[in-house]
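Complex shown without one protein chain; remaining protein chains in place.
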Amino acid sequence: MKIHEYQAKQIFSHYGIPIPKGRVASSADEAKQIAEELGGKVVIKAQVLVGGRGKAGGIRLAKHPNEARDLAAQILSMEIKGLPVRKILIDEAANIETEIYLGITNDRSARKPVMMSSAAGGVEIEEVARLTPEKIIKVHIDPLLGLRDYQARDVAAGIDLPREHWKSFIAIAHGLWQAYLDSDATLAEINPLVITSDERLLALDGKMLIDDNALFRHTDFAEMRDLDTEAPLETEARKYGLSYIKLEGDIGCLVNGAGLAMTTMDIIKLNHGEPANFLDIGGGASAEKVTAALKIILRDENVKAILLNVFGGITRCDEVAHGIVSALNEIKPNIPMVTRLVGTNAEEGREILASAQMMTAQTLVEAAQKAVMAAKGGIA
Amino acid sequence: MKIHEYQAKQIFSHYGIPIPKGRVASSADEAKQIAEELGGKVVIKAQVLVGGRGKAGGIRLAKHPNEARDLAAQILSMEIKGLPVRKILIDEAANIETEIYLGITNDRSARKPVMMSSAAGGVEIEEVARLTPEKIIKVHIDPLLGLRDYQARDVAAGIDLPREHWKSFIAIAHGLWQAYLDSDATLAEINPLVITSDERLLALDGKMLIDDNALFRHTDFAEMRDLDTEAPLETEARKYGLSYIKLEGDIGCLVNGAGLAMTTMDIIKLNHGEPANFLDIGGGASAEKVTAALKIILRDENVKAILLNVFGGITRCDEVAHGIVSALNEIKPNIPMVTRLVGTNAEEGREILASAQMMTAQTLVEAAQKAVMAAKGGIA
Amino acid sequence: MSILIDRETRLIVQGITGNEGIFHTRQMMSYGTNVVAGVTPGKGGEWVLDGKIPVFDSMKIAVEATGANTSIIFVPARFATDAVFEAADADISLIVCITEGIPVQDMMRVRGYLDQKQSRLVGPNCPGLLSPGKSKVGIIPGNISIPGNIGVVSRSGTLTYEVLYALKLNHLGVSTCVGIGGDPINGTDFIDVLSMFEGDPHTEKIVMIGEIGGNDEERAAEYISSKMTKPVVSFIAGQTAPPGKRMGHAGAIIEGGSGSAKDKIHALEEVGVKVAHHPEEIPHLL
Partner (left out) sequence: MSILIDRETRLIVQGITGNEGIFHTRQMMSYGTNVVAGVTPGKGGEWVLDGKIPVFDSMKIAVEATGANTSIIFVPARFATDAVFEAADADISLIVCITEGIPVQDMMRVRGYLDQKQSRLVGPNCPGLLSPGKSKVGIIPGNISIPGNIGVVSRSGTLTYEVLYALKLNHLGVSTCVGIGGDPINGTDFIDVLSMFEGDPHTEKIVMIGEIGGNDEERAAEYISSKMTKPVVSFIAGQTAPPGKRMGHAGAIIEGGSGSAKDKIHALEEVGVKVAHHPEEIPHLL
């Protein structure tokens, strides 16, 4: 889960990381008032959860409160990469001498957190990694021991930070580690961490991703979820415990299991169709879950056919078939559906569906081909 | 460093461990007022840092505020094992069903913290360990991982705690672990942890020892040190960075190094004398340190002779000798002194001392024998 | 022969008294797995499954009482890491964690701890293991696979069942199927299992089922190239998955430009691994 820059910076500040004076606003008048409080030059930053805000004009410098108001109004009326700007952050402008990158993320291969830093701050770290990987200093952190002082120092030395800033940098590194740890973050990033012309270190921008699996111990974060960042159907699906991701195609997919759901999409594509979504209904396949899933798929107007692919393992296919029939009776979709049931009691399941006049398939490939044909109007 | 029961219980409470309602007082009137606030039966407990308060009459039950005042006055006028009672804790009286012991300490052999518990609470754990060791449940805690839930549960099961109390017990165990950890304790102990007649767990008494070496990160604890618990000369010595412990004998010892200082005491005893103190002046042996040490030894009125034993290693013995002479010139002690200098430049050192008309010795045994004789008036 | 589980497996079920625990314990027992005990804190002393299986309060006591060497975990995510630590500290040599939804930082600590121990963890967020005809420790349906000489290792659940079923339809049997789970950090990875299959005389060919996210498949490709003599056939799910989106599994995400199916397939084909276009093609590549 992503949280906004202003939220990340508030967390950083709690851990002693210096951030610019500033506040969040949702109207131009508020922005003007904050600019007055901050006494002069401010930076106005769109709070949207996509990269490239700056290029899109979502970050602007205002030299006095009236300009702040005008620019705020302008930014608040924008959409950036499809996301409306609902909030803006008004920060005191800083005089920047140097820009540094400092972040902590999970290194899956090493199975450890890794702290990364680069003297090339202000640029996305993936960009630096691609162009000048030698400029990135990495240290792996022992998950049982935490960040050691000497590691933070090695990072400071590695990016050739002037020695007079080591002490502050090490304190910031420790703050970032503690923020990452306590927040169950999968990414905690300061970019840029700047040295100002009056020789202070300051976290000008902040980004945090929170582990969805850990939200049970962070109810405060769960409330921070910005629903603008996901399709409304994704939000809806989450309520039913369904894992749904909207795509651009026209064949709705309803599958049990994440790997099989991805595979179903892949086979549709392989047969020259386009999946409309990823949807994993999880273990079992109760009538309620199938019903909820079908409803969500049908709300996507692009959908021209549905492929329902269930591997009956522990759950028996005849039970699943009954679930499907009962769901269909409730919804009565008016688009073609192909159903594939495999595994335990698949034969019985298929008979139940056939009597309900469903298109059925035995193999994955057959199911995909039938769905593609149905979406193209081949079967009506 | 020991801290008082009321201080330990405040810390415990901060970590969510339930403690009785109560407050500390230093006068009988205060005690009465607190008893009134607590609305009835209270326990009045002398806050002195020695065991056996109860037996000495330092813990009393008062049935109403006036009785509380009288008993408080009585306890505040006591001395328990030589320590004056300056503060009392007034706690709401609890109806006790069961008494449990729960503590965490450092297991030196295992090099890990160990949590210990016993259904025989209210008794000193050493006593339980001696009489019925099988009644003590121990779990070692991984210092990098901390106390695990399952370990706390195993302890609860191990002492046959009724299952309805497991959840509270586990929470208390975690609180105690966190208190121990954050406070750099060498012991954190709840004894007794009681089950009340209304089925609550309550930490009735608490004890914490803090690692002296960790006080640099706990300035708040350093202020809690109760100077009543150490001889005034020990407090004085600490100011000079000297490690001094007062004993009952008459031969003052001044030695560089803790092991050698203990050995010097041992050899005095072996030669039928009695050491008046342990004193380690540490590395080097500057005139200032020798002077401070000599002054402290001389303030002990029992001292009839002084044995100064210095092994010159890196420090040259002639330098040490100059330090001694300069210290003697300042203090001019009027009791006999035996000096033994060994190691680097010992010969030169002994010459300097001889010209200052000091008794000198070459071997440890010789030095001890001369000091013992001097203390008995054999040399004047 | 098989790897990790066989007729010598003596299993404890952690969280046996929950719905899932009791259901799958029954399934495993019907399959012939030697379930020796269950553990549910606070329910020690009870007996479940028609009085056949004793329940203990703690792993330590259960292991002492039964000499178990394997455990399977069916407890909710917030308690699951503690269950892993408890099993490891009770010297269980194989711990299988079915639980989905464990926070990734918890798993990093678990790995940091287990790396000092003798215990192997399989999972979490996995369907467990099946050695057809011998033992089942997990939730893989027993009837979809027959004994044989193909080793199967997979990050997925039902997709694995598809593959096992496709193999069975083609009369191909399996030595052991290991579901390593769909989380970004798990106890056992492809390389661990590949090396065990390489060392197992009864496994002749291997099927490796990967998916988007991370670079376990790429590292496996390197390992196959340098260390494996047995043929490996693979399938990678998620060729049509969009970047930046978590596809059901916590670990199935293309991020920062890495973890795509394309890269994985490329890496595998580079070292001579045949990569199937879809699961039903796998039997024909073996």
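We just call them A, B and C in the order they show up, numbering each chain from 1.
The rule we apply is simple: contacts are C-beta pairs under 8 Å (C-beta built on N, C-alpha and C of every residue); 3 or more make two chains touch, one makes a residue touch a chain.
Since this is a predicted model, take the numbers as computed values, not measurements.
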Of B:Ala56, B:Ala119, B:Leu144 or B:Ala356, the residue in touch with the unshown chain:
B:Leu144
Touch with the missing chain holds, among B:Val139, B:Ile267 or B:Val303, for B:Ile267
Which residue from B:Ala25, B:Val342 or B:Ala371 sits in contact with the chain not drawn here?
B:Val342
In the whole complex, of B:Asn106, B:Thr196 or B:Ser286, the residue touching the missing chain would be B:Asn106
Residues on subunit B facing the left-out chain by the touch rule are 106, 108-109, 111-113, 126, 129-130, 142-144, 181, 184, 186, 211-214, 216-217, 243, 245, 247, 255-263, 265-270, 275, 278, 280, 311, 313-314, 342-344, 363-365
Interface residues of subunit A toward the undisplayed chain are 142, 144-145, 148-150, 153-154, 157, 163, 166
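In this section, only the chains that are shown with their structure count from here on.
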Give the label of the chain whose average Cα location is farthest from that of subunit C.
B
So how far apart, in whole Å, are subunit A and subunit B when each is placed at the average of its C-alpha atoms?
56
Please tell me the distance, in whole Å, between the geometric centres of subunit A and subunit C computed from their C-alpha atoms.
27
Two or more partner chains touched - positions in subunit C:
109, 113
Residues of subunit A that contact two or more other chains, please.
144
